[in-house]
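For this view, one protein chain was removed and the others were kept in their places.
As written, the chains take the letters A and B, and residue 1 is the first residue of each chain.
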Amino acid sequence: MTTLSGTFSKEKTEEKVFAPKPYSNPYIVGVGLGLVLLASFLIMGRGLGASGAVSTVVAVAVEKTAPEHAAKNNFYKEYLGDGTTNPLKDWLVFEVIGVAIGGFLSGSLAHRIKGKVEKGPNVSTRTRLIYAFVGGSLMGFGAKLARGCTSGQALTGGAFLNLGSWAFMMAVFGGGYLFAYFVRRQWL
Amino acid sequence: MKNLLNGLSTPKKLAAIALLLGVLALIIGNSNNRNKISVNANEIALSTINDQDKISVNTLADWLIKGNADFTLVDLRTEKEFNEYNIPTSVNIKMEELLSSNLRRNQKYLFYGSDDIASAQAWFILKSDGYKGVYILKGGMNSWKNQILYPERAAIITSDDSLKFEKIKEVSLHFGGTPGIQISGQTTNTAPTQINVPQVPKLSTPLGTTTKKKKEGC
Partner (left out) sequence: MMPLYKFNFFGMDASLVIAVIIGIGFGFALERGGFGNARILAAQFYFYNMRVLKVMFTAIVTAMLGLFYFTWIGWLDLSLVYTTDTFLVPQIVGGLILGIGFVIGGYCPGTSVVSAATGRYDGMSFFVGFFFGVFVFGEIFPLIENFYNSTPMGRVLLPEFFGISHGMVVFLVVVMALGAFAAAEWGEKVRFKITGRVKE
């Protein structure tokens, strides 16, 4: 994983400002990501994921607050197991924890950790945060309907040449491009 | 040519490699062709000599009574024969369905037919296809009937043998058989009756699934 040299930091020697480094070459990052995915296939016999971890946590939370309700719901039941092991001892939950650590590590090394809000110039921070929440909710719903998100279905299923995953992937790009016009104020 | 290669940026080099591998894949066609298998003759010969994949009916009876369920018992005979009588907890997979059924390479299977032949053939085919956990029930159904269901002892035996026979009788009765005493000139050829054996536990691992309890999702 290479990064382009941070020429900026060399110039500001007096201020000792660590400017964030530019992002790495996408193709090389892609190969790295592909190798991580391949390693997961070869070692664990499964690919990556993210939405499943959230489902597990939601199911456990619902089960703690309303056990009978959770027991009757076929969706939550899938994520609770049969009661012999703690449902939070789930591969995806641990993997997502790793994702957070990995993201933090990479961000620290490249000086990209910063408390801020990513948004376009024509929209307020508050609007952006609301949009993020709404977008997240839609994604949560869509991901469960499709049995996975971009990590699990598009990446993992895509490499596996799974029919449903490829159909899903095209629907995601389709939906995104079609709707992009309506939210362009947020980004452009 | 060398200058051309050096002049390409890394992404272009990667693209060239990918294209090469893609074309090679096209030529290869199918990554796992089940019609052609490679037999490791040495391995097969050795394991045949060493008797390592054969299980006796007595051992099987022992396992069933104790509830040892880390394998799947497979009956290779026809449906009719299977419905007439089958060893408890076995599943019926006919020889012609063997390769298209959901047998997994990481699980254990114990095969039996009427005698040794069908199970030996299944063992050979699967062993060559990469299955490590395949076993043969020595003697097949015939042995099961003769030794477990209808064990016979000679009319006159020593007291030691008599004690041993008591154990054999217990096992036989457990599986719904009828132990007997050899009467010269007569043979017991009664049709076996399928008796419900409540103490023998149901196999906990149905065919084709792994023992994971939670669903594997993403």
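Worth pointing out:
As a working rule, contacts are C-beta pairs under 8 Å (C-beta built on N, C-alpha and C of every residue); 3 or more make two chains touch, one makes a residue touch a chain.
This structure is a prediction, so every number in the text was calculated from the model and none was measured.
For subunit B, the list of residues touching the undisplayed chain reads 14-15, 18-19, 21-23, 25-32, 104-106, 130, 132, 210, 216-218. The chain not displayed touches subunit A at residues 1, 3, 23-24, 26-27, 29-48, 50-51, 54-55, 57-59, 62, 73-76, 89, 91-92, 94-107, 110, 112-120, 128-180, 183-184, 186-188.
FYI, only the chains that are shown with their structure count from here on.
Contact residues on subunit A toward subunit B in their complex (touch as defined above): 25, 27-28, 31, 46-52, 55, 78-82, 84-85, 87, 90-92, 147-149, 151-153, 156-157. Every residue of subunit B that touches subunit A in the complex is listed here, in rising order: 10-11, 14-15, 213-218.
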